[in-house]
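With one protein chain removed, the remaining protein chains of the complex are shown where they sit.
Now for chain A:
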């Protein structure tokens, strides 16, 4: 039976998370369909059609899908569900919002944020902030699953799948979009960057983040933060790395003025190389760091920026 993926996109373009989800789907079967639900979303659908492994793209173009509201998108997925063995999405804010709604409407369990496919019905997923890995098996007729993107490579481009329009069911309208305030940045996206530099409470204020940003720009890195730094208002909420923020696994993660609470480690401990800069040599972050520098960050950051 085919597998259906809910694409993550902003109508104009496809989010990289979708390419990772396609790779997870290739471990379950070969007949992979990608649903692009949006408004004026043809460009996103065309990008999805280029991903290797995709057999078909379903384009549902309707005003009600413009902002990916959970109620109409879930209703659409439910209408398409018969005939699919699996419905997948990336564990992004869209996937996390929509898929549980689909699962409940279909009266099946859902499996969140898998990090490995064991077989068509069994999956590995982290629990307790990644301090344990559960292998769970589902007997439900359709498996509803979100994918942790860092655990699966991105599918390559170079395909040319057909794009088919699908008819859209009447959209339930108990909610409506009002506005969005999106963080604008020239830097790479946190979850897709090769290098991530995150600042914590040790940064002391938002005014000091340019120290970190200057280094990030020199390295082509994305900027992240601990919850404490976000709560204190140093940086916007979408910078948060951790159990309940973004999960990142770059080639290089540099934690600056971050103590290393388990909730933070949950979001970055799968990075290839970890550097920690902290003035407290006992800080738990050093227990996971490949290279630890015990130093005052206000001295180390400018030096580092000079040296790289």
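In this section, a residue touches a chain if its C-beta (ideal position, glycine included) is under 8 Å from a C-beta of that chain, and two chains touch if they have at least 3 such contacts; residues count from 1.
Operating definition for what follows: contacts and distances are computed from a predicted model.
Asks: If you look up the hidden chain in UniProt, what protein name do you find among "Electron transfer flavoprotein subunit beta", "Cytochrome c-type biogenesis protein CcsB", "Ion-translocating oxidoreductase complex subunit G" or "Fumarate reductase subunit D"?
Replies: Hidden chain identified via UniProt as "Electron transfer flavoprotein subunit beta".
Asks: Which candidate, A:86, A:246 or A:264, sits in contact with the chain we can't see?
Replies: If we include the chain that is not displayed, A:246 is the one touching it.
Asks: Pick from A:129, A:166 or A:249: which residue touches the chain that isn't shown?
Replies: A:129
Asks: Would you indicate which residue among A:92, A:150, A:208 or A:259 is in contact with the undisplayed chain?
Replies: A:92
Asks: List every residue of chain A that touches the chain not included in the displayed model.
Replies: Residues 67, 69-71, 74, 92-94, 96-105, 107-113, 122, 125-140, 172, 174-183, 191, 195, 219, 227, 230-231, 236-238, 243-244, 246, 251-252, 262-263, 269, 272-275, 281, 286-295, 300, 303-304, 307-308 of chain A touch the chain that is not shown.
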